[in-house]
Structures are given as structure tokens and as C-alpha cells.
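Shown here: the complex without one of its protein chains, the others still in place.
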Amino acid sequence: MHDRAGAGVPSFSIALTGSGGAGVMTAGNMLLEAAAQAGWYGLMVRSSGPQIRGGEAAALLRLAGRPVDCLDDRFDVVVGVDWQNIHRFADEIPLDAGSLMIGDPDQGNPPEVFTKRGVRLAQIPFKRMAKAIPGSWPNMIVLGVAGALVGLSAERLKSVVRNSYKKGGDGLAASLAAVDAGIAALKTLPETPRLGSPSRVEKKPRWLITGNEATGYGAVRGGVRFVAAYPITPATEVLEWLAPALAGVGGTLVQAEDELASINMAIGASFGGVPSLTATAGPGLSLMTEALGLAVAAEVPVVVVDVMRGGPSTGIPAKSEQGDVNIALNGLHGDAPRIVVAPNSIADCLTATQWAVHLSENLQVPAIVLSDQYFGQTRAVVDRPADVSFIGERVLAAPHTESYKRYAITESCVSPMAIPGTPGIAYTAEGLEHNERGIPSSQSGDHIAQLAKREGKLRQHDYGEHWAEIEGEGELAVLTFGSCSGPVREALARAAAEGIRARLVSMRLLSPAQPERLAKALEGVKRVLVVEQNHGAQFHRYLRADFDLPGEVLSFHRAGPLPIRPDEIYRKITEWSRA
Amino acid sequence: MTTAAAAVPITAQAFKADYKPIWCPGCGDYSVLASATKAFAMLELRPENVAIVSGIGCSSRIPAYTNCYGFHGVHGRALAAGTGLKIARPELTVLVAGGDGDGYSIGGNHFLHACRRNVDLTYVVMDNHVYGMTKGQPSPTTEPDWDSKLSPGGTGLRTFHPLVIALAAGANFIARAFSGDPNGTAQILAEAIRTPGFSFVEILSPCVTFRPEQRNWKSQVRPAPVAPTDDPARAARRIMTDDGFNIGVLYKGGRKPYQPAVGKGTKRSADLEAEFTV
Partner (left out) sequence: MSRGKATKTSARKTAGRRTMRVRDRKKPVTKPDSIGRADFLARAWTMEVEAAERYAMFADAMDEHNNREAAELFRKLARIEQRHADQLLEENPSSHPPVLSSAGVRWDDGEGPETAAPGDLHYRMQPYHALQIALACEKRANKFFTDVAGSTTDARVRKAAREMAGEEAEHVHLIEEWLRRTPPPDKDWEHDPDPPVVSD
């Protein structure tokens, strides 16, 4: 049987749930991989209880024939190996009367919080079926059921299972048999919509990747060769991916004792001439602010990836939120301008990080990459990102430059940097205010000149078209950044299908502000909807402070941990454009 | 600190909260929780007079699992918070708790100065030679050749020797315990709390998820072969040659605890104006 071709729904959302080691994450990953091999797109979000092992777990998948950047508004199917504590995922798994819940009859009924939504129920005895195939596991039965539901062929599913056994281990035959048994059980299920065949217009090269991996790869491509690491949820995977990858290309990763050490190590390495990076989350970024100020004052490039999570303080470590706008833009004492870049998709985590390295190196300034937990830990099938030529390239000073001034005021405000080892131009990098030669100075003239230099070099730089993604036309515009871009884009597509024209501006360069470019992008716009995932409407306030916004401005904002869904934005847009 | 004259002595159970730990089954921290509550009961403390201050990590979850006052702070700063609390409220019993990552890595600096400052509190480190909460990276007490994703092939670094550091920095009471002997650990904790000054108790507490081989610790630990000493030089020789598995009180000094006078002023706020009056 081949993967099901032909017409079907454009997008299919399925949740696999289970607890106590049921293995739903593994099954979910395999399902995503099989879909990717079959030519589909999709993504998988993981949600778990607080236990390190054996906790309740949910693999939330969305599969589609075209690229998808966010979860849908609802799930079509939930498959539960068991239902222990699964009610805790109720808010994350929206269901309605059209949804189907499949459970094991020996594991009791699905939680009432789900069933009261009027869902259809079906039963497949996963545990019994697995027991009937010695050496197999219920999650492989689930894989068969889920895969067939979606329209994947047995061969496709089994090839993914075979791949997972490449490193050895018995049980391959049993797992394959379990997949077959799951597929066969499909006959007992009520009709469900099947996924439409993937678009065969062009076979683009695609990747299966998480945002954290893409971030790491973007750093390597940008030229980063030194990373200082301190683990923190949800950024640790950036560092764990970089550890072997960097070594492979001749770079180094060092585990530091804390974030104060890691940022200072990175700045030290960068002072030595090596493009450097660290990755952290909110609490770590808070610790790093003093050192970032130093890098601004001493004009040392460094990139800090902030994988945002629920805040404030320890907050909600394993969930996403866009709450670090304030600290990224304003968290340093004194006037300390720096670059802030926000990727707007999982694939863009690569491009945006690479761009951040490039900007940081060229402009000799720290750059903060505002990623978030949703990007960082979601695995997605994406079109291979286009190659971009951004690579870090410092303006270097030549040896024996006569009267070398490290902090010389130049036209571009970027002054050639001396790298230790270069004869005749040694200097001392300074956090104290300094004159052009880098000698500490408390003179007003020097202070103003250097402040103007550090601000001017960012302001004057031409950031090109990358500062934002601008799509569509209309008198209504939606302004957003980061992981809200996905649901906004989808909402706009739905609105467009109903004849409502609206513009998307997803800002990639948050700092320095580009008010003229935004004004141009919003020409003719009468209504601006600002969308963001935090409680204090931080992005909205920033826009009101540093930009001119035309017409009426509405802020749509909500804190994590739940994602903002396309339908919420779609309804906001249609309501407002009809008012 | 006064205890109500009770006919029935307070039990360890009275110090336990209803909220159940999420530690992996088999985790040594369950026993540490049992030992701590037993120690509090042995000392006839009252839950409202005990404060447990922690940082971030699996071990740092412990305050919420007790009926005492708790402070679940930021990573690595528990000793600082605990110091502030104890100095401001000297009548409380303050226990600072955390893991080896929280305490010896990011908390290293505060560890040094807490030993030196010698405030009367007890610091408990549940050492499992790994960063458990973030899924298994090396900590300062991890062996140099332990393979992990973040440090493939091992860190190659010499391990941190917390007991040596504690002695050198001035800790007044130094002990090692093992979670596999909860009653013995309770005895050590009680003595640590009773002893004035900064008491440091390192508790070997295996991580069954990331370091399953630590189930063997049970056969590697032994009671310390000598009685505790109050001579720093002798303690130094002993601790410098310690292999990490000697259990018991190793050093007990006589340093006077640091406690600035609190609430003993004789002036009123208005009296201070005199220095400015023309």
C-alpha cells in the first residue's frame, strides 16, 4: 500500500499521550519522520509532567501538505496509550465534536475534561495487542494506528522503525509486527479525514530539525568558533548540539561554572579574535547583563542566544513565552545600544542567528538572538533554508599602524580592531569610558564622542531587507515577531480566503529600531494589530515608544504557557476589519 | 526558640508536607528528606521555626516537601539568601540545601564566603556528581572521564573537593553522610544543626536516572576510621587524603559564630539628627 495520495484535508493534527514510560515521544518522532519521508511537512511539540522519567507525556503533531509554522486550533485525533494524569494536558489539546479519541479499553475512560467536549470515542486494545506479539510495545501499535490514520503506508512507517534499530538491539521484528497490527486495527475505527497528498509542484530539499539545532548551525555558519556553555532549560540543546559540531570544524566549547563565567569567557575569546557565542534563557540573560555592557563599552563582538521561557524569575522553564523583550532591549545600565534579532520560524533560527553573528562581528557589538522554547524544542519539517552569505567579518587593524587608535572616530563609526598577536598596535580593551586611543577618560568630550560612536555605528548601518518579513497588502496590518509569526501568517491566509486583505510585518531586527522602514512598510495602513505572547505587551510598548504607528492600534497579547492560535488572531482581524 | 511543653514528642511526620516529591523513584533525596525531618524531630524543633533555603535543581525542590518555611530561590545563591535570613532572624533554625551543581558550580563563590563568615546555619549538599535537572551534564564533582553530550569524552578536569575547600575557607563543622543510611544521616544532621557556626554536611545521594552506577555507592562507603578532630591541621591531612567515601563527622572546630547584634540599639531615630544640626 502506498502513502495515500489525492485529495484530503490540508492539515491533520494528532496527539499521542501516555505515561509511565509509554514511549509516546518516540512514536511521535517516528511518525513525524515517516511523514517527512513521504513528502509531507509538519511539526511536533512535546509536553510533559514535572517528573524526569515516567511522567505523563503528550506528543503534539501537526502534519500538512505545505509548510506549517504553528499548531492548529484543534486536534483531529488523540491516541492514548493510557490516561493517567493526561487531564493535565487538557488546555494544550483543544478538541471538539469532530475530534476522535482512541483509547485502550483496559485503561479506563478518557478524562471527562476531554469527553465532555462531545468527541467521538473509539477503542483499540494496545496493551493486549502488544502482549500478543512477544517483544513488542504498545507505542509501536500506536505508531501503526496513527500512521495509517494519517495516510502513511506500512512500508513508510516500517522503514523509519528499521532506521531506529540501526544501532542494534533486538525487538526489530516485533516492532515491525506491532506496526502492522496497528495498521490492521484501523478497520475498526470510524471514518476520519485523511491528509491530502503532499504538493508535488517541486521537490524542494527539506530538513527535519529543531529550532535549537538550527540556531547552533546558524552560529557555525556565521563563523562562531568558540562557545562557553552553562546548561539551562530550554537552551541546553543549542550547546549540546554545538559541542561535537564545533569540535568538528575546529572550534571549541567549554562548560563554564555559571552564566557569569560563560559570558565573560565568550567575551575574552572574542577579544582574542575568535567569533564567540553562548546560549541561555531568561534567568541566565539577567546574570549576563553586566558583562554585555562591558562588551558594548569595549566594542567586543559576542552573540548571546536567549531561548525565552515562561517568566519572571524561575517562571515556567519548559514552556514558551515572549517575555524577554524588555530586558533584551533595555536591560543594560547606562546608554548601551546593542543588536537584538528575533528569528520568526524554526528554519529562520538558522538564518537569523547567522545574521546576528555577521552583524555582531561587523559592528563590534553584542547581539542578542531572541528565540523561544516553542522554536527551540519543536521539531519540524522545513524547506532547506536558502544559503545566505552572512559571515562574521571584523574590520581588522593592520600591523604597525602609525598612531593606532582602537576607538578612532570614523565615518562609519566602526574602528579597525587589533587582534592580540598583531605587532605594533596593542591596546587595552576598556569598560571605563575612554578616548580614541582607549585610555580611560572622564572628559565630557570623550564620553559624548564614544557614546555617539557606539550609537552611530548601529544607526548608520544598512540592514537591508532582512530587518523584517513584510507580506501582503491592505489597510489592516498585523505587527509581530518571533513565534507569533506562524499563527499570524496562518490567520491572515484564512482571512484572505474570505476577501479580507491584511499585511504582515514580522520584525526580525528589534534593535536598533528602524522607524523609517516601518513607516514605509505601513504606508496606507489605518489599523495596526500588535500580536505577542507576554502579559505586559512589551513589544507594543516598544513600538509606541520608538516608532510612529498610523491610525488605530490594538494590542493582542497573552502570556504563555499556551500558544496563541491562528483562530484567535483570525477572529480578531475579521471582527476589527468589519467594525 | 521555645518548644511547647508537649506530652507527645514531635515526630518526623509533623515536618512532612502533603505535597509529594517528583524525584525519580530510587533517588537518594527521598532519604535525605526523611533524615532532615527526623533530625528536626530529634532536636524537638517546631516547623514554624525552621526555614529551608534552596537554589535550583532536583535537590533544591526539598523545601516544598516539608511543613517548614521554605525559600526556593535562584540558582546558586541559596547560601547568600540563607545568610541574610539568619543574620536578620537569629532565632530561626536555618537549613540551606541544594545539589552539587547548584552549590559548587554557580554557588562556588558563595560557598567560600559562607564557610569564612561562619554564620550559624547548616548547609546540606546532596551530591550525585551530575546536573540532574537539566538532563545530565557534568558537575564539579563529576569524574574527569564521564562522557556527556556537553563534554564529550569527559571534562578532563580534576574534581572539586568540597570538604577540603570548606576546611580551608573556615567552615566550623564538616561532615559527610550517605543517603543510604537515613538514620545515621539524621544523627549527623542533628549534630550539625546543634553545633554553633557554619556546619557543612555533604550527603552522597545517588542519581538513579543519570548515574545508575551509583547504586554501588552502598558498598563503597565506610564509617570514617577516626573520630572527628578539632585540629585543622590534622583535619587537613585527613581530608586531603580522603577518597570521598568516609562517612561521619570529620572536623568540628570551636569558632565563634558570626552574628551581628540585632535589635539591641539604644538610640532612637530622632537622636541621629544631632550630627547635622547647625
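Residue numbering begins at 1 within each chain, and the chains themselves are lettered A and B in the order written.
What we mean here is this: contacts are C-beta pairs under 8 Å (C-beta built on N, C-alpha and C of every residue); 3 or more make two chains touch, one makes a residue touch a chain.
Since the structure is predicted, the reported quantities are computational estimates derived from the model, not experimental observations.
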Contact with the hidden chain (one of A:Gln37, A:Asn139 or A:Asn264): A:Asn139
Chain not shown: contacting residue from A:Thr236, A:Ser415 or A:Ser483: A:Thr236
Touching residue (missing chain; options B:Ala12, B:Ala64 or B:Ile87): B:Ala12
Chain not shown: contacting residue from B:Gly136, B:Gly170 or B:Gly197: B:Gly136
Those residues of chain A which, in the complete complex, touch the missing chain: 19-26, 46, 48-57, 82, 84-85, 134-135, 137, 139, 171, 233-234, 236, 314, 317-318
Touching residues on chain B - with respect to the absent chain: 8-9, 11-13, 20-28, 30-31, 34, 38-39, 41-42, 56-58, 133-136, 179-184, 186-187, 206, 208-210, 215, 218-219, 221-223, 247-248
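To be clear about the criterion, only the chains that are shown with their structure count from here on.
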Distance between the centres, which are taken as Cα means, of chain B and chain A, whole angstrom: 38
Chain B-touching residues of chain A, taken from the complex the two chains share: 49-55, 229-233, 236, 239-240, 243-244, 247, 253, 255, 257-259, 283, 313-314
Of all residues in chain B, those that touch chain A in their complex: 22, 24-25, 56, 58, 72, 74-76, 105-106, 108, 131-135, 137-138, 140, 149-152, 155, 209
